[in-house]
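Missing here is one protein chain; the remaining ones are kept as they sit in the complex.
As written, the chains take the letters A and B, and residue 1 is the first residue of each chain.
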Amino acid sequence: MTQLALVIDLNVCVGCHACVTSCKEWNTSGSAGPLCDDNPYGAGPTGTFFNRVQTYEVGEFPNTETVHFPKSCLHCEDPPCVPVCPTGASYKRDKDGIVLVDYDKCIGCRYCSWACPYGVREIDEHQKVMKKCTLCVDRIYDESLPESERKPACVLACPTSARLFGDVHDPQSEVSIAIREEGGYALMPEWGTKPSNHYLPRRKTRLHIHEDELVRADNPLKKEQREHAAPVDAPTLDDSTSW
Amino acid sequence: MSNIHVAEAAPEGSYEVKNTTCYMCACRCGIRVTLRDGEVRYIQGNPDHPLNKGVICAKGASGIMKQYSPARLTRPLRRKEGTERGAAEFEPISWDEAFEIMETRLKKLRATDPKKFALFTGRDQMQALTGLFAKQFGTPNYAAHGGFCSVNMATGMIYTIGGSFWEFGGPDLDRAKLFVMIGTAEDHHSNPMKIAISRFKRNGGRFISVNPVRSGYSAIADEWVPIKPGTDGALLLAIIHELIKQGLYDRDFLVKYTNAAELVNRDESSDAFGLFVRREDMDVEEGCFDPQNKLWWDRLTDQPVSTLTEDADPFLLGEYTLEDGTPVKPAFQLLKERVEQYTPEWAASITGIPAETIRRLAHEMGIVARDEKIELPIAWTDVWGKDHETVTGNPVAFHAMRGLAAHSNGFQTIRALSILMTLLGTIDRPGGFRHKAPFPRPIPPCAKTPKGPEGVKPDTPLAGMPLGWPADPNDLFVDDKGEPVRIDKAFSWEYPLSAHGLMHNVITNAWRQDPYPIDTLFIFMANMAWNSTMNTDEVRKMLNDKDDNGEYRIPFIIVADAFESEMTAFADLILPDTTYLERHDVMSMLDRPISEFDGPVDSVRIPVLPPTGECRPFQEVLIELGTRLKLPAFVKEDGSRKYRDYPDFIVNYETEPGSGIGFLAGWRGKGGEKFMKGEPNPSQWEMYEKNNCVYHYELPKSYQYMRNWNQGYLRWAQEHRLTRYDEPINCHIYSEVLQKFRLAAQGKRPGKQPPAHLRQRIETHFDPLPFYFEPLESSLTDKHKYPLNAITQRPMAMYHSWDSQNAWLRQIHTYNYLYVHPSLGARHGFNDGDWIWVESMHGKVRCMCRFSEAVEPGTVWTWNAIGKSRGAWRLSPDADEANKGFLLNHLISEELPAHDAGEHVSNSDPVTGQAGWYDVRVRVYKARPDEPKVTAPQFAPMPALPGTGRTPKWLAFFAGRFTKKSA
Partner (left out) sequence: MHPAFSVIFLTTLIGVGQGLFLAIFTGQSYSAVELLPSEDSVAFYGTGAMIALGFLVAGLIASVFHLGRPERAWRAASQWRTSWLSREVIALPVLMFLVFLYGVMHFFGWDTVLFTSPTGARLQVTLVVGTLGAIATFALFLCTGMIYAAVKFLQEWASPLTVINYLLLGTMSGFTLATAFASLTAPDLVHFFGVWTTLITLAAFVTRFASLVRNARIKYKSSIQTAIGIRHSQIQQKSMGFMGGSVNTRDFFHHKSPQFLRTVKLLFLLLAFFAPLILLWVGMEQNHSGILLAAFVVQYLGLVAERWFFFAQANHPQNLYYQTV
């Protein structure tokens, strides 16, 4: 069975928010739209976004790591948000594991958002229905798009390619390999939601320098010694020994 | 909501897809715009574009909200008779009226004293056109943002290696193994840099970031080296010290491709002291290049020889005496002596970086450069005719930007960095620094300003470029008394190498009428009443100030902008520009193209939407104005209109009649068969359109490296008129250009002499070798009172001040905090999130603080230009930008406190005039509990300008006029 998902590589995410606004622009005019904004030009502007990028600091100066952390619906394999929905508006597709909301059925009771530990569902305060990441379901199957663009908007946008997209159930997929080989992990594993989206941790490249790499025979400084050969006629031991 | 639940179905409507070039920032990515029923439905990165390869950024993806922003200006406006400037009371007028006003006024100025017209442009990308206009008008008073931006980066590197970071070159991260990024937050090359860094990391490269703050790019560095602001010079010099001490430099490279081995006159009594010893017996052609008639001291024969003598191998170190008794030393010896004092221990005390770390950094650089050499099987021929089987490279790459540039010691710091890169042998080689066309240029480049007031004449084009690259003191643009000719005092003894002008001093100088009063100040695309001016509060008053006769001290101000910025309030005349989606535009080889390492690239914008309201592309406005003023470039012999419009101008304009050089390099020649040079091609626009709006010429592999010395490349560049000469461009470890200025200051040179009060300043700062000094502002500050450094940096999701009108982006940054290390809070009794004051010797600002472990504890910082003046940008008066957002510029002065060099010296680098944004010293303390919880200072709210849009309480953007979904 297919389970489509995103894998987010924290090792290269620079926190640029490209995935945030490209998601917004794609989806506001797509099948999941519009994504409303309140007070767009006033105090406390606030709106519906499917994807947000947060920033954390780990450790203390000077050993601080700054971690940019994008988060959207994780399309859990065992999504607690789905069974609680009284209308069936929230559902998980058998076909590809995408968790979606059917706006025509949703009554806006918010119960599914209570049932999501990750805080990724956002009710639309104007349409009064629950919204969330659709994994760009209206892009990824759109045959009018070139194959290479049948990917979520955020994935296409991401300048660092920190966002990988694919089938985490296919062991040969790029995403599965990344999870396997780069230590991919799930968020809040304690709740057994089995998020399909995974995160790849920071990895560090270090350099080790051996002492003998500093002093070498080919050190260019050696070329700078001026040869001061002493005159041949100056005194030497040769003038005063008899052995 | 009929078909919403069909999750996969696209809403119906008629779709169109068009390519153009983004301009949500100066990176200029290729974009693909999908329209539904004529409205923007989706803006994505163009996958076929060489720059961004399909990706986009947060700003680029928010173009829709810029296009439909209520803050857009849509009508020409005139300040209402009898109202005060700054009160922002305007009445709409027609374009005809607007042109008449400008024509009458400017015609008179041109006929009398053209320098009374000043044209200054901000974060634009059309300096080729605006510069042409100014030159044709005959005013020297023209500059773009470079002077307050990063001219230190441009000059420091171009005067050393003939090219620079910024838009002219960059790190080759495809092949580098070690990457050191210094003082960069986002930079112009936003998307390409991100693409490159992530690929670099994935390929196992090691990434080190030197920055007082760990944000953005630095976040993903393998190692963060926190440094105290303004002290990078000390770090770099100590690294050079260690590299030389350990012999970790590329000797071969230094000998062949730099002036390291060239002999410098050390006879203090001589007027040629500090200059290279030149062979008088060699014939040298005159020109803008560096004649090779210099000497080495040969190791093998132990005597002086001409540089590059076959079989000779020069000493880099030592001291020698020429036959005529002149003591000489190789330039490298002088460098070694210079850095003797700059030990890692010394630097540790200044930079806050442990000496051990500095040493290790030096070793990492030196060892990776030496031991991980790259050898590419690419045969090439050097400019001296020698064939090489391979191209080699030392894979240590650097990148740096305003963290170095925006300090008053930045020029020398960047010289030090360029020299470090040269010592490691990384110039235009794989894995190191790579040029982008039209660079490399001669050191310094050929363009020059007029050399005196006689260059400015009524009704005559300027006798030179408004901006240029002085090669010696006689190139300065000063009068007989050594006083400046330009209003910003660029190219004067105060800032001799100010290659980009000093935009940050224009208003102050014009207001003080020093060196002279001007009449009309024309500002295009710059928010000089807010974020691109220092000392914002006072400058706003100057814009409004009147003389004793009740006349404005700056009599007339024209602002061409696309939005209701803070600057528009101070205009007498406002010209509404189009957005990037509505106009033709070029990223020209004459300006700052988007070239790649592998060859020249230029690109265009082609409108995807019609102009909004009465907006008119500023390009069209300039051409119309130029035509009305009968500026020679814009009219025929008989004075009649030469160009129908801007697209026509771009196709048909040639730098000189028949030169074949125009704004666009691609598809020249009658049928588009030529490039770089060729007759105008009437279908040039269509050809760009068909090719993703970009022209990319990939140089043959053998021309792609070592371009400073690559015979094939240099000849190609000369043939295609990128350069005048095909002479080698050797790196200037030792800068004779600087030494000439120093000699002039010492009275040892004929020709132009600095005024007495500036002699010391020139003598000190025009040091031919890099040196470290404390930034000028700090050295004039009481550091016990103001112990902290305050800096800003760019947020990736906002462009300067202009994105606050963007409904999506402003949700990400709607106000800003001052980031401080928690120890400051502990010391001064405030908590995370508290309201505090941050105060410099020039002013104070109330703001909120945010504790952070990712900042050097002696530094405080904030995101740049998030705070706004109340009511500007069509934000409601209670918007967070004006209540909680703040602007650090209030704390930064455009002038230094009076000192030896004078009373009104710019707060800038003494060599280049680069604005010292990041030199300010501050203290912080808690705001009293009874103080209002809003930012200070505050300004009177700006009213909505006529023609701007309605600001709805909520938005539900859905593209497609006829398929709007019911909410």
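List of remarks:
We adopt the following convention: a residue touches a chain if its C-beta (ideal position, glycine included) is under 8 Å from a C-beta of that chain, and two chains touch if they have at least 3 such contacts.
No experiment lies behind these values; they were computed from the predicted model shown.
When the full complex is taken into account, the listed residue touching the unshown chain is B:814, out of B:814, B:840, B:893 or B:912.
Contact between subunit B and the unshown chain involves residues 811-815, 850, 852-854, 880. Annotation for subunit A: contacts to the undisplayed chain at residues 17, 20, 39, 43-49, 52-60, 66-67, 69, 71, 80, 82-89, 105-111, 113-119, 121-123, 125, 127-129, 185-191, 199, 201.
Keep this in mind: only the chains that are shown with their structure count from here on.
Subunit A and subunit B have centres, each the mean of its CA atoms, that are 31 Å apart.
Residues 1, 3-11, 36, 41-45, 47, 52, 54-62, 64, 70, 178, 190-191, 194-195, 197-199, 201-202, 204-207, 214-220, 222, 224, 226, 246-249, 251, 299, 302, 313, 315-318, 360, 363-364, 367-368, 371, 796-797, 805, 807-812, 814, 821, 852-857, 874-876, 878-880, 883, 951-960, 965, 967 of subunit B are the ones touching subunit A in the complex.
Against subunit B, the residues of subunit A that register as touching in their complex are 11-18, 20-22, 24-26, 28-47, 49, 57, 59-62, 64-68, 100, 102-105, 126-127, 134, 137-138, 141-142, 148-149, 153, 156-162, 202, 204-207, 209, 213-215, 219-224, 226-227.
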